[in-house]
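In this view, the complex is presented without one of its protein chains, the others remaining in place.
Now for chain A:
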């Protein structure tokens, strides 16, 4: 009856309006990866030319898979575990695997927010603490470690992370970082405390504020001296990179992980939708906005790169000019950037001995070399950007804006991750009747915070890299592959199509069905095979450790227990799938036997 239906459906919380849902998806999908991974890929794989494989993968893989997940969530109106149980009882393992991966992700991801808080709080000083090196103990010069590297790198590796020389030397928990991590978890708890009620309001801010900051940075970035160099460098397409298979694989991987497929967050968000919601349109909108944001962010990043490279290049030139002027006592202003090469030849001819004595110190300054230093990840976000910011006017303002933007991006993604964990928990009758939403959310946040203290130790950054590289990659590919095959072949694509028709009033057209049934699974299988063979072929896995004496990163091998940890991470989520099927099978067998013996 209609009254019954209403009663059943009212018990599930809903988004206030479809805009909240779209904002939640955008806030979740647009994350740090758009800012610190995509510009790096663009630079490595042919600049403007990378956009070609990127868009092809978006249309072939990104949009169909996003639509699939949103449709499943909206139809089943349950979190990931419940939704896959409905598709087929043997697939509850897929849901559990999603929850496990989300759990791993939320453990380490919030540490980035802690670092962003740390930098944000330190932005209220003049001068910025990463602008100058601290003095050494007898005040005759700067700290040795800071001299060998730059002040921004010193601030990141020594004063923020207090990094140890290797993974084995774990060191103690840094109390400053632990405080910031606790604060980050309190902020997340505040946002998810009341479920969709509070999340729905928060995503208005976390989705839109980063765009405001990006626009401010775009205007500031484009007006910086030397920004054009970076932009030209980025956008000149190097089309020969298109023949490199790695470019296509990176494009596919980036689309896949950037949209956050397979974590269960999208299913969780969609489950709070009205059944008649047009999720096809929303899927297209969200994926297009996600990609557009990546490109937008890389324009900003490359103007900042250009500024930083030009600044360093000009500083290098000025150092060389000063050195030559001081050695040969030339008049000030006689040596400029333009006549430098001619003057060098002239001096080499007229004073060969002194010039030869000086030549090891005369570096060849090259703008290309500065632009070529491709950085990704935390290095880009915290080192390169802070270096560029310290050279701008009113650096405190830009610093505060930038780190608030990072925080918004990070918290938006965290909201999706925690929703993926909490929705199945609040759906399950056993837990939801005993504990209220607030208590469950609090418990999840507390457990994650305590485990996250590992990442605040001196070796914490190395553990962070382990989790970042291995916790989600292979498992997600497998999860999404099983999801696609389950919906298309186990549940039946015609049945799914009919469900969508009854739900939203529109049938998915032939394009979606073709992608779901053939193209996307094939793409995922090829990605999966590529990654497996890559891991097997490279033999031992290695990581980058910070060497304080040299002032740079060195490559080291992972110790045994770290490799075991990696194996555990991958195994614990992937084995959930077959285990789930096995457990369901055994349970049904036992039930049938007990019924048949009594019958």
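The rule is short, and it goes like this: contacts are C-beta pairs under 8 Å (C-beta built on N, C-alpha and C of every residue); 3 or more make two chains touch, one makes a residue touch a chain; residues count from 1.
To be clear about the criterion, contacts and distances are computed from a predicted model.
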item	value
Per UniProt record, name of the chain withheld from view ["Phosphatidylinositol-3,5-bisphosphate 3-phosphatase MTMR2", "TMM27 protein", "phospholipid:diacylglycerol acyltransferase" or "DNA helicase"]	"TMM27 protein"
Residue among A:205, A:295, A:330 or A:454 that touches the chain left out of view	A:330
Hidden partner chain, touching residue among A:59, A:173, A:193 or A:563	A:193
Omitted-chain contact residue, chosen from A:48, A:141 or A:578	A:141
Positions on chain A contacted by the hidden chain, ascending	1, 3-5, 7-9, 11, 76-78, 82, 85-86, 88-89, 117-118, 120-122, 124-125, 132, 134-135, 139-142, 179-180, 183, 186-187, 189-190, 193-194, 198, 325-326, 329-334, 436-438, 495, 498-499, 502, 588, 591-592, 595, 598-599
